[in-house]
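I have a structure here, written as structure tokens, and I will follow up with some questions on it.
A single protein chain has been omitted from the complex, and every remaining protein chain is retained in its original position.
The first chain written gets the first letter, and so on, giving A and B; residue counts start at 1 in each chain.
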Amino acid sequence: MARYLGVLVILCVGAVLVYGGFGLPAFGDANAPAATHVSDHYIEHGYHDTHTPNLVTVMIADYRSFDTLGETIVVFTAGLACFLLLRAERRRREDGSE
Amino acid sequence: MLIDKWPYFATVLMLLIGLYGMVVKRNLVKKLIGMNIFQSAIILFFIVYAWKDKATVPVYDAGLGDVPAHYINPIPHGLMLTAIVVSVATTGVALALLSLIYKRFGTLEEDELLRELRTDRERG
Partner (left out) sequence: MIHPKDSVIVEVVTRFMVPFIQIFAFYVIFHGHYSPGGGFQGGALLAGSVLLQRVVFGKEGSQSGFASRFGIPFGVTGILLYAGTGFLAQVGGGNFLQYDHLPFGLSPVYLRNVGILLVEIGVAFAVMGTLVSIYDDLVGLQTRGPDARMHSAGPVVGKAVHFSDPLSEVRSGAVRARRLAEEKEGRDAD
């Protein structure tokens, strides 16, 4: 019973997403709002500011470098959480000696 | 309308498969794999909308100049680089939690876990 309710909910979510997808710009459109303004600025000025051909690296390590610092700290925090959950402790014996 | 946007709908299909795994399956490891599929679908969606017709890799080429119509949008690629590594780290933490749950309760099935938690709470 719960499974059918789950499948129904998923189909409703799919219907809403497809209905929203009709409003997206066409695939490969060069005038889409996501591909103009800031992206144009990065492509036009990226090489001349930094002499680095790879525009993706320029974007994440120079123009948006602070975000990449935050992401690196997030990755390290996940590793730290894993470490704190799973490292084993010393056992304390019954007579008190370790 | 449906045909010229078909990559977006393929991404929605993958998203629904991941959501099915998370909601309907009862084993915790299967839910985790559903979450992974969901994350991959989101990353695919971002990469799909970065495409421009007749454009190439966003590496500056002296022959193509700095005309924005010659290079695909580099912003979603940069955002998803970190998203991929973060998804690996999240999967690691989730597996650590599952390992502790298994050591405590001896099972990874959702209904058995709920029963154990209810008897634990009744016992006080």
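The criterion applied here is as follows: a residue touches a chain if its C-beta (ideal position, glycine included) is under 8 Å from a C-beta of that chain, and two chains touch if they have at least 3 such contacts.
Given the structure is predicted, the values throughout are model-derived calculations rather than measurements.
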Across the complex, visible chains touched by the hidden chain are A, B
Touch assignment to the omitted chain, from B:13, B:29, B:100 or B:114, lands on B:100
Residues on chain B facing the left-out chain by the touch rule are 57, 59, 81-82, 84-85, 88-89, 92-93, 95-96, 99-100, 103-106
Touching the unshown chain, chain A contributes residues 48-54, 56-58, 60-62, 65-66, 68-69, 72-73, 75-76, 78-80, 82-83, 85-94, 98
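Simple rule for what comes next: only the chains that are shown with their structure count from here on.
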Rounded to the nearest Å, the gap between Cα centres of chain A and chain B is 9
Listed in rising order, chain B residues that touch chain A in their complex are 1, 4-9, 12-13, 15-16, 19-20, 23-24, 48-53, 55, 58-61, 66, 68-69, 71, 73-78, 81-82, 85-86, 89-90, 92-93, 96-97, 99-100
Chain B partner, complex, touching residues on chain A are 3, 6-7, 9-10, 13-14, 17-18, 21-22, 24-30, 32, 34-36, 38-40, 42-48, 53-56, 59-60, 64, 67-68, 71, 74-75, 78-79, 81-82, 85-86
